[in-house]
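Pasting a structure below so you can have a look.
Yeah, one chain of the complex is gone here, protein chain that is, but the others are all in their spots.
For reference, chains read A, B and C in written order, and residue numbers begin at 1 within each chain.
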Amino acid sequence: MLNVALLGAGRIAGVHATAISSHPQSRLSAVADINVAAAERLAAQYGAAVRSIDEILADASVDAVLIATSTDTHSDLIERATAAGKAVLCEKPVDLSLERALACQKAVSASGKPVMIGFNRRFDPNFAALKAASERGEIGKSELLSITSFDPAPPPVSYIKVSGGIFRDMMIHDFDMSNFIMGSVPKTVSAVGSSIVDPEIGAAGDIDTAVVTLQYDDGRVAVIKNSRRAVYGYDQRLELLGSEGLLQAQNMLESTVVKSTTSGVVSAKPTYFFLERYMPAYAAEWAAFVEAVAGGDSVPVTLEDGVAALAMAEAAARSLSSRRPVDLADILG
Amino acid sequence: MLNVALLGAGRIAGVHATAISSHPQSRLSAVADINVAAAERLAAQYGAAVRSIDEILADASVDAVLIATSTDTHSDLIERATAAGKAVLCEKPVDLSLERALACQKAVSASGKPVMIGFNRRFDPNFAALKAASERGEIGKSELLSITSFDPAPPPVSYIKVSGGIFRDMMIHDFDMSNFIMGSVPKTVSAVGSSIVDPEIGAAGDIDTAVVTLQYDDGRVAVIKNSRRAVYGYDQRLELLGSEGLLQAQNMLESTVVKSTTSGVVSAKPTYFFLERYMPAYAAEWAAFVEAVAGGDSVPVTLEDGVAALAMAEAAARSLSSRRPVDLADILG
Amino acid sequence: MLNVALLGAGRIAGVHATAISSHPQSRLSAVADINVAAAERLAAQYGAAVRSIDEILADASVDAVLIATSTDTHSDLIERATAAGKAVLCEKPVDLSLERALACQKAVSASGKPVMIGFNRRFDPNFAALKAASERGEIGKSELLSITSFDPAPPPVSYIKVSGGIFRDMMIHDFDMSNFIMGSVPKTVSAVGSSIVDPEIGAAGDIDTAVVTLQYDDGRVAVIKNSRRAVYGYDQRLELLGSEGLLQAQNMLESTVVKSTTSGVVSAKPTYFFLERYMPAYAAEWAAFVEAVAGGDSVPVTLEDGVAALAMAEAAARSLSSRRPVDLADILG
Partner (left out) sequence: MLNVALLGAGRIAGVHATAISSHPQSRLSAVADINVAAAERLAAQYGAAVRSIDEILADASVDAVLIATSTDTHSDLIERATAAGKAVLCEKPVDLSLERALACQKAVSASGKPVMIGFNRRFDPNFAALKAASERGEIGKSELLSITSFDPAPPPVSYIKVSGGIFRDMMIHDFDMSNFIMGSVPKTVSAVGSSIVDPEIGAAGDIDTAVVTLQYDDGRVAVIKNSRRAVYGYDQRLELLGSEGLLQAQNMLESTVVKSTTSGVVSAKPTYFFLERYMPAYAAEWAAFVEAVAGGDSVPVTLEDGVAALAMAEAAARSLSSRRPVDLADILG
């Protein structure tokens, strides 16, 4: 039985609390948050204690911490928790600063403790099934990957301003997905984009519509499309062309009901947003973490994976501003 | 907080135990089963006690019982539990004998306690969405309902022999579904069928392939198709034609992955069987029961509904053997 | 080169004129119609002559006639044309009177000339592909066939009155389709139905919504659903359940465009009516006729097939009025 403390008590922390409590081999013992009321609400719901981070890290009976605090605290907390001997599952991204994330990576590797980064989409049953079919060779050799990843609505501009930008905040999921599906990082990153959805986003120095192409050493190509607004719902699709076929992971729909009238044939929309779409993925992610930690195995999404996705976001940002393709090697130095 | 005891500890009881435990307003306190080992396993998993049915019914702190024992005990347990002042959720069917079910209905109505019959499919999100769209008038006036309901594989012949036959065991779900969607019982039931899937089923006196047509007083028509074997999975679909359109509830698929190769375009199969397909329905069913009991409202699927479906099964069986349409009024006397 | 005369110059005759003219091995030489203006229009468009039926039948250079006149003339014209040594393709049905159709069948068999009945749906590429897959054993042994066949809108009541009723006018296509797919005629026909779409149709002595079940000697079952009104378009679907799977032929849609908005995901409607949906089928039907006649082979849809479908319509009508299943053997005497 894994004794788990949850750092953070916001919305995504609540999702993780359910996963931790529902898993037969883990229990939620403590919750910490600077917003004490939020911590108390969450702790009460799952029968856990409210404790400070210091108390949690000093408690030898806590086996693992799940970090779901604000992004600017991730690197510090990963370092402190591993130094305290805890296994860590940390929400993405590792950091907004690639330099800081690389330092964190170095610090952690000294500790030898497992650190898993919460790229939950790898555990979506559809994407995982696509990946498995690809690995079984069902479409031969991979050639061209396409990722469509549109949010239903843009976040407030106040959030945009502290988000690190579309590449570090939103497309970082898709960078990790391309690494997951393709099995390696790209050589070159090229980005185009604009703030066509909302000029306020442009005024805040960010873009809301972006297309990034990735080139791999062996000739493979990937293209990622992001938009901050798809009014019909959360659009999350993959397509992988191979030498012997095409694999597609399509959207999950709100229901299977189809209505045919004089106006046309109407199906349900995609499930609305990430909590609905990826709820099974969060449970599967937690199960994979528990299994790896309990079995002494390496975690399925490493801190190195988190750093790689961040480096690709950095490359994309530089490509956008320089209007040039950027080699990932130039980013990682 | 509803204090609940579970009568029965088989496979479907396990599904209910999860629903009871996960609901914020109910807790599972006791499990009873003649198979003590099974009761102990289930009770341990959810922190409940193993008790006898007598103990449970005598315990005033138990608010509700969920009956998931063998069919031949349903009527007796419904009567005893309501007499003991418990609210009841009982698995379908009420009984294999229509006469016995009618007697049970009379006995229970005296008690005044709520009895809900476990026609879980009414709580399937897709069928519920179809029903809601129909009630909102989205396809005008209903005219013709089609229900496709195929099991992935036939049960053992030993089960067939005690099942009450395809109409009481399998199509009873579809009879209830037609009552749910159409909002009333039919006037006339006509059945055809054969044992074409497995001659052993025919030798046991049952059929494995059946088509039943239902005629309503107001001219509406419904047709129900059953097969004990659809090798591609559990095929559960509805179609409702109305004066202004068509509503269809299609199968849920194992994943959204589509593979295109020289062999064709391959999608995932329907989710395999009722536990997978209707898992969300079981949770929604339980939530509806808790809400009705807690609020003092009438339950959404009544004992009368259970009797109506059973009467339709009886009519279908008579129609099959007599090769004549049978009026439901002739069954209910 | 087959020299062809067209008897009739109405809408469906125009479709056939295109097929005859476009086929590399046939040419349209003459058109006959009591509506001379219609005959002249059609003849002019395709460079054919306007002639009387007597002239056409007396002309030894005419190899074949296509009969697209009103139903009440079909039997007579089939007999006269075959007696005159012509090959015949005649629109369905052979006759509204089964007795007359049987007499026609006897008369024609004496002539030895090929007579093909225009059940165009057998030549629909989708239905033909389903049939071929079934014959290749792709779903094992056939067990349960479902035919959905809804017209977009009811015809005028004036037409209903002379149509012979829904079974002889509309479902006759589906009776032939069941014979085509199942490879044999059923043993028993059971019909239910009502005039729920339009009470005027009921007042005219017909129904507009019908469900017919067919039982076969070997235990197979088929169910045919007809409605005179599906406001979303012409709904023409088949489903065949077999021991190793399910084959479905779905509707053809007006386009492949899908629109996703806040209102849902909207696809195109089915192609509107039989001319649009079955245009390729009419061309394939004509090609099959030419190939059979040119090669001296038997035609793919015989006069016997036309009589069989008519007998099933007769059985369905008797079943509806008697509220009893009717054995086809009792119809055919």
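Convention: a contact is a pair of C-beta atoms (placed from the backbone, for glycine too) under 8 Å apart; a residue touches a chain by one contact, two chains touch by 3 or more.
Remember, predicted model here, so these are calculated numbers, not experimental data.
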Options B:P24, B:G264 or B:G296, residue touching the unrepresented chain: B:G264
Sole residue of A:A83, A:A103 or A:V211 that reaches the chain not shown, by the stated touch rule: A:V211
Among A:A83, A:A103 or A:L246, residue touching the chain not depicted: A:L246
Residue numbers in chain A that touch the chain omitted from display: 143-144, 146, 148, 150, 188, 190, 192-197, 209-211, 213, 215, 218-221, 223, 225, 227, 229-232, 235, 239, 241, 243-246, 323-325
Residues of chain B in contact with the chain not shown: 230-233, 253, 260-270
Residues from chain C at the interface with the omitted partner, ascending: 125-126, 129-130, 133, 138-139, 244-252, 255-262, 268
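Assume only the chains that are shown with their structure count from here on.
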Between chain B and its twin chain C, rotation from the CA superposition, multiple of 5 degrees: 180
Same vs different contact residues, chain A with chain C, by half of numbers used: same
Separation of mean Cα positions, chain C and chain B [Å, integer]: 41
Chain centre separation (chain A, chain C; CA means) in Å: 58
Shared-contact residues (touching 2 or more other chains) in chain A: 260-262, 268
